[in-house]
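Only one protein chain is missing from this complex, and each of the others stays in its spot.
Letters are used for the chains, namely A, B and C, taken in the order the chains are written, and counting of residues starts over at 1 for each.
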Amino acid sequence: MNLYLIIIGYKTGGVAPIIEPDMPVATLERFVDPLPQAMVLTSIVIGLGVLSLMVAMCIRLYEKHGTFDMSVISKLRG
Amino acid sequence: MIGMTLIVKTITDFVVGFIIVFGVYIVLYGHLTPGGGFAGGVIIACAFILAMLAHGKDVAFSKLPEKAAHIIDSGGALAFLLIGWFGVTVGAFFMNAFGRGEVFRLLSSGMILPLNIAIAFKVSSSLFLVFSALAIFRRRSFRAMIEDELA
Amino acid sequence: MDTLKRRLLDFVIYFVLWLLLTWSFDWQGVVVGAVLAMVFALALSGLLPKGAERLFSPVRWFWAIIHLISLLFWIVMANFDVLYRVLHPNLPIRPGIVKIKTTLKSDEAKAFLANSITLTPGTLTIDIIDDWLYVHWINVHENLEDAEAITKDIAGRFEVTLRRVFD
Partner (left out) sequence: MNPLPLYVAIPLGAAFLIPLLGLWWKKSGETLAPLFTLILGIMAVLQVGRPAAVYHMGGWPPPWGIALVSDGLSTLLLIAINLVGFLCVLFSIKYMQRYTGLTKYYSLFMLMVAGMNGVVVSGDLFNLYVFLEVASIASYALVAFGVGAEELEAGFKYLILGSVASVMLLFGIGTVYAVTGSLNMADVAREIATQFGGQMNPGLLLAGAFFLMGFGLKAALVPFHAWLPDAHPSAPAPISAMLSGVVIKSLGIYAICRVFFNVYGIAAGGAGSVIFANAMIAFALLSIVIGGILAIGQWDYKRLLAYSSIGQIGYVMLGIGVGARVLATGGQISIAGLAILGGLFHMFNHVAFKSLLFLSSGAIQHATGTRDMKQLGGLREKMPITAFTTNMAALSIAGVPPFSGFWSKLVILVATVKAGYTAIAIVAIVFAFVTLAYYIKVQREILYGTVSKLVEKAREVPALMYVPLILLAIACVGFGLLYPVIGVHILEPARDALMNGAEYIQLVLG
């Protein structure tokens, strides 16, 4: 997923997108698009949040059922 | 003996301080070099987590008590919002209210630096709390919980 | 007085570390570094190992370099040894765990001894309990009773220099 986003912003032979006052236009055109990188960073942070919540729930579920077997943990019908 | 073996403890003592300084460096120079509030915050949190892994929870909590971590956690987020509100004084939410400064110096980007610091506080303490909550989770029987409630 | 000295020491260490990290002697960076080092020295007291003043002894640094060189030498030697054992058709290994006594005093020295032993191929420190090191060894000596020889073979090479660095 994150790789996909990075690929969108990639440019062959690109340079870091830092703008300096007297910069030739040719350099500006070779900038790697920074926005997908920001998106990836955000999605990583969100993923971290979801993951920690998931682990917490897993621990609590294990506490209740004594197993991680999903066929045992099936009180609900869906 | 609480914690891990002597080797781990000693080496941890050596590196924890360095890791924290490195994390702070990543935070403060986030607008000049790769990094920033989140990455630096994670590094700082890792230092405390390392201390907790090596020495057990008591040592880690003596450096960063749980309540303090909670306060920093919420306070960092609030600080982020408040800094954002400074922008309103010059026109818009999150508008750069501070001076820009010189390019490539430490104090050169106005609002980004304080925002990074706020994020770092928030991230480091909350990651530490998440880790400690998951690591110190003890299975308690329902009866023990009720007895605690009654006591 | 003692704590003050310690705080000062911590401050200097953190500050030097900061300067090494940033490697810019712009006044803003230096001032921020100084303030941070002060905060760390006050707030995170005791995070650094005790006896940090040993950092300022040039003799110890000299011995540390000697230790590094000897460690590198022994690592190369042990590499050839293990290479020989691996390539030999008979696979002449006698893996086992031996318990050796170290004469080093400080925790840092013990930890570095253990790490040096681990870094050397063929030997691996499992644990330290008091003065005893438990080492897994790829080719344990035939005469197991000769504890002194074993100790000398594994730890003796490093103890000489490490004692001068840390103790």
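What we mean here is this: a contact is a pair of C-beta atoms (placed from the backbone, for glycine too) under 8 Å apart; a residue touches a chain by one contact, two chains touch by 3 or more.
Remember, predicted model here, so these are calculated numbers, not experimental data.
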Exercise for review: Report, in label order, the displayed chains that the undisplayed chain touches.
Suggested key: A, B
Practice item. Spell out, residue by residue, where the missing chain touches chain A. Key: 1, 4-5, 8, 35-36, 39, 42-43, 46, 49-50, 53-54, 57-58, 60-61, 64-65, 73-78
Point to revise | Residues belonging to chain B that touch the chain removed from view | key: 67, 70-71, 73-75, 77-78, 81, 84-85, 87-88, 90-96
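Definition applied: only the chains that are shown with their structure count from here on.
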Practice item. Report, in whole Å, the distance between the mean C-alpha point of chain A and the mean C-alpha point of chain B. Key: 20
Point to revise | Partner chain A, residues of chain B touching it in the complex | key: 38, 103, 130, 133-134, 137, 139
Point to revise | Complex contact set, residues of chain C against chain B | key: 10, 13-14, 17-18, 21-22, 26, 28-29, 32, 36, 40, 44, 47-49, 107-108, 110-111, 114-115, 125, 127-128
Revision key, fill the gap. Chain B contacts chain C in the complex at 5-7, 9-11, 13-14, 16-18, 20-22, 24-25, 28-29, 51, 63, 105-107
